[in-house]
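Quick one: this structure, given as C-alpha cells, is what I'll be asking you about.
With one protein chain removed, the remaining protein chains of the complex are shown where they sit.
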C-alpha cells in the first residue's frame, strides 16, 4: 500500500535545514569540488505570479521531473568527487533526497499527466557548491510549495 | 494597504525599517513574494540625478529598470526600482547594479534572493485580556495573510508596565497567541506584536510593530 500522505511540516523542515547545512559546509570548496563534466539539474526559480496560475498536474510534473534530475545529478557527482568526506556528504544528501521522493510520492506527485509535459526547465552545473545550492533551493522552493498545497487539499 | 503591488503608501515606514536593519545597498523588500522593490538613499546625489539601474535574473539577460526619484521626510533623496511582476523570482539569485549614467561607475552592487528579503505588514487585531488567574494575560492577534508562509512565521510580543522597560516574548512556528505569566497584579500593561519569516525557507526583516493595546491585569 502507498505510504500515507505526509503533512507533518517538521519533516520537510528537517530535510530543508539539512540541505542548507550541506550547502554551507561545502560552500567554500573550490578546486577539488569542480566536476570534470557538466551535470543537468532542475531550475530552482519560482515566480509566485506564475506558480499560483499553474494547474496541479503541471506543478507535479515540474517537481517530479526536477526531483529525478537532481537524484541522477547527485549520484553522478558522488562518482566524480575523490575526497571521501565530500563523497560521504553527497551520500547523505542523496539519501535525504530519496526520502523526499517518497514524501512526494505519497501526494501522488508522480502521476503521469494525460499528455506528456514539457520537460522541466533546467540549469547546468559544474561545481559541488552550485549543485548543493540548487538542491537546497529546489527543496525550499518548488518541493515545499507543492507539498504545502497538497496538504491543504488533503486537509480539506 | 495595497496587496502585491510594490511599495504601499507606507513606503517611508518600510524604508525606515530597512535603513535600520540592512547595511547593504540597494535595500530590497517584498511584501507578498509577488512584488519586489529596491532602493537606496543619498544625501548628496549627483546633479542632474542621473543614476541607472539594471538587474539580472540568474540565467537570463540583463534588464534595465526606470528609477523613481523622491525626497524623503528625513531629507535624503531616494532612488527606487519597482520590479515588473514577471521578474520577481524566488529561490534563485538576482544580481543588482546601480551605476552613474554615461559612465561605467557601479555605485551599488548586490546579489539577493527574493525569498530572503520578506518584509511583511504588521499583525493586526491584537487583543489582550486578563485571565482568571491574577497576573496573567492571554494575548492573540491576526498574522498578515500569506498563503505559503503561514507556518513559517515567527512573532515577537513586547509588553511593558507603565514606565518600565519593555520585555519580549518569542513566539515560534506561526503560533498567533500566547499566555504571559508572572505579571504584576492590578497594573496597566501596553503590548504590541511584530512578525518576520522564520529563516528556514523565507527570511527577511522584522515588520513594523502592530497597533498597541493597553490592558489592566
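Letters A and B mark the chains as written, and numbering starts fresh at 1 in each.
Note that in this section a residue touches a chain if its C-beta (ideal position, glycine included) is under 8 Å from a C-beta of that chain, and two chains touch if they have at least 3 such contacts.
Here the structure is a predicted model, which means the values were calculated and not measured.
Of the listed residues A:40, A:88 or A:153, the one in contact with the hidden chain in the full complex is A:88.
Although one chain is not drawn, the whole complex shows that of A:8, A:50, A:83 or A:108 it is A:8 that touches it. Against the chain not shown here, chain A presents residues 3, 6, 8, 10-11, 13-14, 17-18, 78, 88, 91-92, 94-96, 98-99, 101-103, 106.
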